[in-house]
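Here the complex is missing a single protein chain, while all its other protein chains stay put.
Per-chain residue numbering starts at 1, and chain names A and B are given in the order in which the chains are listed.
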């Protein structure tokens, strides 16, 4: 595939003696859907927090479109084109769905655009236009996840970090989310996806990075990764079922 | 020598601050509620001790028992009704405002009954003092310090050793898990709040013999409790002791070396600085989880 949108070299993060991220390298090609998997506590969310600037790096370097992110505050990184959808949906509960997304549209990438058009497009991509005027409080988990994605892409990013968007969803909702992420990529947005649902990951990711205990243990296409012995022992602890051929 | 005497005064004062704050700290740590009614409990305890002493001649130290029992009941009922309603209908922040409203009611009632003037309780040993070489200490203050320490140790033992104490700590850390493992969390919250109120009331009885008090001093006692918690950390008797002693020292040194009128300012300055440097207090949150 084409050029690298996000790269990490020797990324390290310590928390008071604990090494959450241990010398990880990565290269995310623009336009791909990239997977990030690993057992619970492997450091997936920490890695995302390092990329968005919620945590500072202990060592190493992360570059976005060739620019080092060191010292750049979170909100600036978003304006540069990095968006994130949280695993635990964090909508603004008192605001309507439309208003939630509008916040992203107003404050995202600084450029002259019609905010309402951006909002409408985000509603369409995620398929939640019908509930645009309901307040975010009391929406179902599946809908909240879509709102989370919609709000993130309303900032007009070139990279979307999606943290377990399918966790806790039923099979129908999972399928909808997979389609939704495909739509997002269809808009030219690179997607980096953390997901536990192996079926979802292997079905949409071009390549997958596997980490365990903060370390990179494998990288490759879904087929390569699921047959990698390191992954099988570290990630699953036991041989896995053959992926659907 | 002046420095030693000042330090001694500060430590004695600090012991009382500790006891006056530990109930606030417990409620904050376990229920997550900043109880702005706390100062009312303290002052009400002082008034109750005053009445018991004046009418029945009961010594304030002895009066701590009935006062503690009474305020325990009041605190329990208060938590199970007003505060519980506020949290379930509105939010945890709303409980802050509700306790503030109740504090205004309580203050007004106390003023109606006892008038706006300051009072003191003067048992027979009020004016005697002990001398250790060049150092001097009032008997009342020594008694107050001793009673405070005894109560703090008792509380620590309750939290560490009894089933009730373990249940409280479990509830503070994982309310949901505690509920799932069969604890009646609502009842425990009520009991914790009652315990907090009882401790505040007993501290009031002690404060009554050491310092002048009035209905209006409730604000100061609530704020002192907050400062103690910020200094020492939330939810533990040890934290309250550390925070209280520090506050006592700050108070005594400021009064001695800077000016007695600036003690409040110094205490708050330390509070603000402390909040910025270490929001979890010197000892951190006793229950580990940040809120």
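Worth a mention:
The rule we apply is simple: contacts are C-beta pairs under 8 Å (C-beta built on N, C-alpha and C of every residue); 3 or more make two chains touch, one makes a residue touch a chain.
Heads up, the rule we're going with is that contacts and distances are computed from a predicted model.
Think of the chain that is not pictured: of "tRNA 2-thiouridine synthesizing protein B", "Anti-sigma regulatory factor", "Branched-chain amino acid ABC transporter permease" or "Putative OmpL-like beta-barrel porin-2", UniProt labels it "Branched-chain amino acid ABC transporter permease".
The chain that is not drawn here is touched, among residues A:79, A:143, A:190 or A:228, by A:79. Of the listed residues B:62, B:82 or B:249, the one in contact with the hidden chain in the full complex is B:82.
Chain B meets the missing chain through residues 34, 82, 85-86, 89-91, 93-94, 96-98, 100-109, 111-112, 219, 223, 226, 230, 259, 261-262, 264-265, 268-269, 271-272, 275-276, 279.
Although one chain is not shown, part of chain A still touches it, namely residues 52, 54, 73-76, 78-79, 83-84, 86, 90-95, 102-104, 106-109, 151-152, 155.
Going forward, only the chains that are shown with their structure count from here on.
Centroid to centroid, with C-alpha atoms defining each point, chain A and chain B lie 48 Å apart.
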